[in-house]
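Starting off with a structure, shown below.
With one protein chain held back, the other chains of the complex are shown just where they sit.
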Amino acid sequence: MTAQDSRRSGGVNQFLDVIADAGLDVLRAIRGRRIANRDIGALGEELLSTRGEASGTAVAREMVAHYRKLDSAERLAFFRILAKDFDADPQRILAAGRTYGEDPTLKNRLLLARAVEAPRQELFRRINTALGGGATLVRMREDLLQLIQDDIALDAVDADLRYLLKVWFNRGFLTLERIDWNTPAAVLERLIQYESVHEIRGWEDLRRRLAEDRRCFAFFHPALPGDPVIFVEVALVRDLADSVGPLLDRSGPILDPATADTAIFYSINNCHEGLRGITFGNFLIKQVVVELQRELPAIGRFATLSPVPGFRRWLSGALDRLAQPLVSDVEQSALRDLLAGPVSETAVMPLQEPLMRLATHYLLAEKRDREPLDPVARFHLRNGARLERMNWLGDRSQRGLGESFGIMANYLYDPRSIEKNHETYVDDHQVVAAARVTRLLPRDLRS
Amino acid sequence: MTAQDSRRSGGVNQFLDVIADAGLDVLRAIRGRRIANRDIGALGEELLSTRGEASGTAVAREMVAHYRKLDSAERLAFFRILAKDFDADPQRILAAGRTYGEDPTLKNRLLLARAVEAPRQELFRRINTALGGGATLVRMREDLLQLIQDDIALDAVDADLRYLLKVWFNRGFLTLERIDWNTPAAVLERLIQYESVHEIRGWEDLRRRLAEDRRCFAFFHPALPGDPVIFVEVALVRDLADSVGPLLDRSGPILDPATADTAIFYSINNCHEGLRGITFGNFLIKQVVVELQRELPAIGRFATLSPVPGFRRWLSGALDRLAQPLVSDVEQSALRDLLAGPVSETAVMPLQEPLMRLATHYLLAEKRDREPLDPVARFHLRNGARLERMNWLGDRSQRGLGESFGIMANYLYDPRSIEKNHETYVDDHQVVAAARVTRLLPRDLRS
Amino acid sequence: MTAQDSRRSGGVNQFLDVIADAGLDVLRAIRGRRIANRDIGALGEELLSTRGEASGTAVAREMVAHYRKLDSAERLAFFRILAKDFDADPQRILAAGRTYGEDPTLKNRLLLARAVEAPRQELFRRINTALGGGATLVRMREDLLQLIQDDIALDAVDADLRYLLKVWFNRGFLTLERIDWNTPAAVLERLIQYESVHEIRGWEDLRRRLAEDRRCFAFFHPALPGDPVIFVEVALVRDLADSVGPLLDRSGPILDPATADTAIFYSINNCHEGLRGITFGNFLIKQVVVELQRELPAIGRFATLSPVPGFRRWLSGALDRLAQPLVSDVEQSALRDLLAGPVSETAVMPLQEPLMRLATHYLLAEKRDREPLDPVARFHLRNGARLERMNWLGDRSQRGLGESFGIMANYLYDPRSIEKNHETYVDDHQVVAAARVTRLLPRDLRS
Partner (left out) sequence: MTAQDSRRSGGVNQFLDVIADAGLDVLRAIRGRRIANRDIGALGEELLSTRGEASGTAVAREMVAHYRKLDSAERLAFFRILAKDFDADPQRILAAGRTYGEDPTLKNRLLLARAVEAPRQELFRRINTALGGGATLVRMREDLLQLIQDDIALDAVDADLRYLLKVWFNRGFLTLERIDWNTPAAVLERLIQYESVHEIRGWEDLRRRLAEDRRCFAFFHPALPGDPVIFVEVALVRDLADSVGPLLDRSGPILDPATADTAIFYSINNCHEGLRGITFGNFLIKQVVVELQRELPAIGRFATLSPVPGFRRWLSGALDRLAQPLVSDVEQSALRDLLAGPVSETAVMPLQEPLMRLATHYLLAEKRDREPLDPVARFHLRNGARLERMNWLGDRSQRGLGESFGIMANYLYDPRSIEKNHETYVDDHQVVAAARVTRLLPRDLRS
C-alpha cells in the first residue's frame, strides 16, 4: 500500500496544506469555550477534538444530528457564536495586508486571503463531510435567514454560508430529472409541499399535473437526494394559453401530446429558502426547452403563463402621480375607487382597457436600477425571453385578482432569439416586447 | 409563474450579488484581447460575449470542447494568460486593504476578499457549469502540474484551481460504491489503468481480484461519472497476511469469505493526478471498515499489507552516518556492498536481521517536520493506524526488492483505538507500534 | 451469420416442431370465418394471415389493442367462439386414442396429447408474444370469470386459460419487492385500489401503513410490470397484537422497529381476479418471514391477525343443530336473538363466552372435505401455521362485527414447526392449535 499523495513538491503547494489544516484551529477554538446551552455546548465538545479528524466523518455526523435537535433560541445562540467568535480577525487582516503591501508575493496574497476568510467557513466545510451535511447547511441557512431580521450582525454568517452554497450548488452538479407518476411518492410529496405559485390540492390534483399532456422537470443535487432544488410544470397545448384556470382544472380533458404545438411553463418553484439568491431558473428553463424539442419535435413554441405579482401594489402607490396620456382623469377616479374596495371579477370588468394599458406600462417602463420593477418580468426578460401577450382575466383566482386584477403575461422563449434578446437587455436594458403588447400603450408612449 | 428569488432584502445580500456578477467582467476582459494562438483565442472569443450567460451552459460547453483539443504548447500559452492577465490586481488589493483599515465593516471585508480572489476563479466556476466541466477542470490541473515545472509562475493558477477542487471534492459529495464483476466494463477498465501499486495484468488478473474472497470499494464524484476518484483492494484471509505474492497470484485458491477473520487492504490508489493533494484515503479506509463490519461480522481484524517505499533510498543516503547500537561495523560493510550491487533475494538473505532492524528504525524514528519520513507510514500512522508487524520478503518482486529489499509492513486499523492513536500522533507525534515491532530495535533505542 | 438451431436431429424433436407449428392452423381457421361483430371480426382478420408470423409480434400487438376496446357483449361473443370453434375435436381425440391403443409409442402419445389440447391454447400463447400480451390474458380471464356465470359452456375456455396462467405464473418467475414510500406512485396507487381486507382511505392512510414500523412486500411478475400480483402488509409490534383497530389508526404512534419483537401480517391481498385459483400466498408469507429475519434479527414471532369471515354465516345455519356441551339452551336462545337483530358491540358483549367457544369450535372442528370450513383457517393451517389465540372484539368495525361478532384469530408461523404442522395437517387433517385456544372448548370436545 502506498500513498501517491506523498509525491508532493514543496513550495506553494505545501503552504496550501497549511491553510487547509487551519480547520483544526477552528475546532480547537470551539473546544476552548462552553456554549451557552448545554446541547449546543455538546456540539462544540464533539467537534473540537482531534478525534474529529481521526474518526472520519463520525463527529461531523454527530454535529448534524445535534443541530437538528436545537430549538429556535438555541439556534440563534449558535449563530451568534459563529458571528462573534468565528469571524475573521481584523488585526490579523491588517497585519497580512501590511505584509502583502511590503512584499506582494503569491504566498503573501494567499496568507491575506486566509486572514480575510472567516474561520466558520472551515466549520461549514467540515459539516459537509457528514452524510446529510449538505442538507443541514441548506437548512441552517434557512433558519439563519429567519433569525437574521432580529439580528443584523448575523449578516456576516450568511455571507459565508451563501458563498459556500453558491460554489457547491454550481450548475455542474445539478442533474435534470423528469418527474412523472412513476416517480417515488417521497419525491412527489415534496412537489405538493413546495408548489407555491398554484397550490397543488392533494394527490388527485398532482396526478392531473403529471398526466400525458403535462411535463414536469426538476434539478436535483447530490447533497439533497430525493429532494428537488427547483422544478417547473409544463402544459402541452394547442396555441398560446391565455388563462391558467383550464390548466389547473383537474378534470379537464387530456390532450394527445402528439397534437400539441406549444409548451406552456405555468409554474416554476424554488424549493429551498436556504438557497435563496442562488439562481437555477435560467438554466432549468433552457434545458427543459432542449429536452422538449428532443422528445416532441412538433412543439414549436415555448412560453410561460405568468402572474404580474407587483402590479396592484405599484398602482396603489403610483396612481396619484400618473397622468395623460397614460390615464385619463375619469379612469384615474374609477381606479381609485377600485383600489379602495374589495377586488372581484365584477369590479374589474369595466376597467379592462385602462388596467391592461397600465399593466403593460408597468412591465415595460417601470424600472429600478434600470431593470423592470416586476420581479417575474425581471427574471424572464433578463433570461432573454420576450413579453409576448397580456391576458385579461388570465387568473380569476382570489390571489390573481388581488395581485394584478387577474391580468397575466406570456413570456416567449424563442430559441432563435434568446441570445439576441438577452444581449439587448444586458447592454441597453431595453425590454423586448411583441407589437400586440406595445400597441396596448398610448401611441406617444411606445418606445 | 413567479420568481421567489425576488423576495430579496437589500443590504449585504444585494452586495453579494454584485460580487457574483463579477464573472461577467472576467469574460468581458477576455473579449478585449486576442490570445496568442488562434485556437486559444477562439476559446476567449466564445466565452466573452453576454451570449454566454443567455445561452445557459452552451458557451461553457464549447469552452470545454475547445480545451480538450489544445496541444501541450497551446495549453501552456493558455495557462500563462490565466497567470498573467487573470491574476488578482495588487493595486486593487492594496486600495481595498486601505479602505478596510479605515472602516473595517463587513462590506469592506467582502470587497477586500473579492480583490484578493484572482478573477480566473470565476472562469473556473463558469467552466464547471458545462456538462463535463468538472472533469475538464480535473484534467486541466493534471496538465498544469506537468507544465508547472517549467514555469513556476503558474503556481498561482494551481493555487486557485486546487482551492476550488478541494471545495468541490468535499467528502460530502463522494459516494462509496462496491466494485465487483457485475460492475460495468468501462469502470473496470479504469481500475486496470489506475492501479499503480501492484499492476493489474489484464482482465483475468482483475477477475481474480474481484473474486468471492476479495472486496473492492471506490469513491465516485458526480463530476466524474463512471470514473473512480480513489479505490482500495481488500483481501479476505485467515490470519494477518505477511506476503503479497499469494494475494496477487491469479490462480491462488479462493477462500470461503465466511471463514475469513482478517481484511487486508493491499492496494489503495488515487486515480487522478489532477486531484493531487486533496486527500480521500483516510475517509475511504474508515468507511470500508464500517462496510465490512456490516457485511461480514466475523471479520475482526483490519490491516494493510504495505510497501516501505523509501527505505532503500534512505539507507543509501544515511548508512554512513549510522552507528552502533543500530548497526555494527561488520553489518555496515556488508550493507554497503549490498547497496552497491544488484538487488536479489539471494543478495538480501544473509542480511535479514540488520535490514529488519534498520527498516523498523526507519519507520519509527526517521522523521521530517516531526512526521515519519516514509510517505506510506506517515499516511497510515496519521490516520490512527498502528505499525503491527514487519514482514521479511513480503514482496519478492523486482520493485519490492528494489525499494525495500522486499520488506513490507502491516498497519493495523483497530476501530477501538484509531481515535486514541490519532490523538497521540497529532498531539505528540508519537508513533504507535506493536511490541513485536519495537522488539526488532536494539534495546537502547526502544522508546 | 449462422443458425445454431439447424443442428437439429430428426425423430421426436422434429415431430414436436410439427405440433408447435399447429398454431398456424388455428390462425388459418380464424381467417375462414367472420366473427359476429365487426370489431371482433377484425381481430380474426388481423391474426389469421401468415403476416402474423412474419411481422414478429406486430399482429399479436394489434390483437391485444383490439381486445381492450371490446365491450362486454363483444367479449362474450368472442369467448363463445373460442369455446365452440376452437375446442378440441372429439373425433380427432377418439381417433388418436385408438391409434395409441393399438401402438402406444411416444409419438402416438404426443399425437394424442395434441388432440386433447384445445387449439385456443396456441392462440393464447401467440397473444402472449405481444408487449402487454400477458397482462391482456390476465384481464381476459377476469372478464371471462364474470361472464361465465351466464354461460357455463365457457368453463372449458377458462380451464385452458387457467392452465396456461398457472404455468406462466410459476413461483420461479415472481420477484419479491419491498414496497415503501420510495416506491413509484403508480405502484402505490394500485395498493390503494387492490386492498380489500382493510380498506386504504387515501394517501395519508397509505403513508402510515408504509411508516418505519411497517413493512409491505409484493410479488411482481414480468408480464405485469409495476403491477403487483399479491401483497402483504406487516406491522412490527411488541407482543402478539389482539386488535386490528390500533394497527389501522393512521395517527397512532410509530414504534422504533429495533424494539419490536413480533411481526403481524394483518392484510394479504391477491390483486388480480384473473389469477383466481393460482396460489401465491403461501410462498409470499414464507419468503417475507425470511426477509424479516434477515433485516430484523430481534423479531422472534411471526403471526397473522386474521378475520373469521365465515363464523356468523355458519352459526346462522347451524345454531339449531347445536347442543350441549357446546352450547346451553339458554345460550342458544340468546344467540338466536342476537342473530335476528342488528349486530353491535353492545349486543355481542353479554355473549362473549359462548361466542368465543363456538368460534373456536367452528375453526377447529367444522370441516368440509376434511378441511376447515373457514377459508382463512384453511389457508393458514394448510400452510403449516398454528391457531394461536382467539381475540374478543379484535375487529370492532361494522364488517368485523357482521362477519364474526368482532372475533379475530392469530395464526402463528413458527419457522421451527411449520413443516411438522403442515405434515400433520396433510397426513391426518389434524388442526394444530395452542392450549389456550383448545381450553376455550368444553373439556369433552377437546381433541
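Labels A, B and C are assigned to the chains in the order they are written; within every chain, residues are numbered from 1.
Note that a contact is a pair of C-beta atoms (placed from the backbone, for glycine too) under 8 Å apart; a residue touches a chain by one contact, two chains touch by 3 or more.
The structure displayed is predicted, hence computed values, not measured ones.
Enquirer: Taking the whole complex into account, name the chains on display that the unshown chain touches.
Expert: Across all of the complex, the chain we cannot see touches B, C.
Enquirer: Taking the entire complex into account, which one of C:Ser72, C:Asn170, C:Gln193 or C:Thr259 touches the absent chain?
Expert: Spelled out, the listed residue whose C-beta touches the missing chain is C:Asn170.
Enquirer: Which of these, C:Ala130, C:Ile200 or C:Ala218, touches the one chain of the complex that we don't see?
Expert: Spelled out, the listed residue whose C-beta touches the missing chain is C:Ala130.
Enquirer: Of C:Met63, C:Ile81, C:Leu210 or C:Ala223, which sits in contact with the chain we cannot see?
Expert: The missing chain is touched by C:Ala223.
Enquirer: Of C:Ala65, C:Ile93 or C:Leu319, which residue touches the hidden chain?
Expert: C:Ile93
Enquirer: Touching the absent chain: which residues on chain B qualify?
Expert: So the residues of chain B touching the missing chain come out as 181-186, 188-189, 202-203, 207, 226.
Enquirer: Could I get the residues of chain C that touch the absent chain, sorted low to high?
Expert: With respect to the unshown chain, the touching residues of chain C are 1-8, 11-13, 16-17, 20, 49-51, 53-57, 88, 90, 93-94, 97, 100-101, 104, 106, 109-110, 112-113, 116-117, 125, 128-131, 133-134, 152, 155-156, 158-159, 162-164, 166-168, 170-173, 175, 196-197, 222-223, 265-270, 276-277, 279, 281-283, 286-287, 304-307, 309, 375-376, 378-380, 383-384, 411, 418-419, 421-423, 426-427.
Here is the rule we use: only the chains that are shown with their structure count from here on.
Enquirer: What whole-Å value do you get for the distance between chain B and chain C if each is reduced to the mean of its CA atoms?
Expert: Each chain reduced to its C-alpha mean, chain B and chain C end up 58 Å apart.
Enquirer: Between chain A and chain C, what distance separates the C-alpha centroids? Give it in angstrom.
Expert: Once rounded, the distance between the two centres reads 52 Å.
Enquirer: If I count partner chains per residue in chain C, which residues reach a count of at least 2?
Expert: Answer for chain C, listing residues that touch two or more other chains: there are none.
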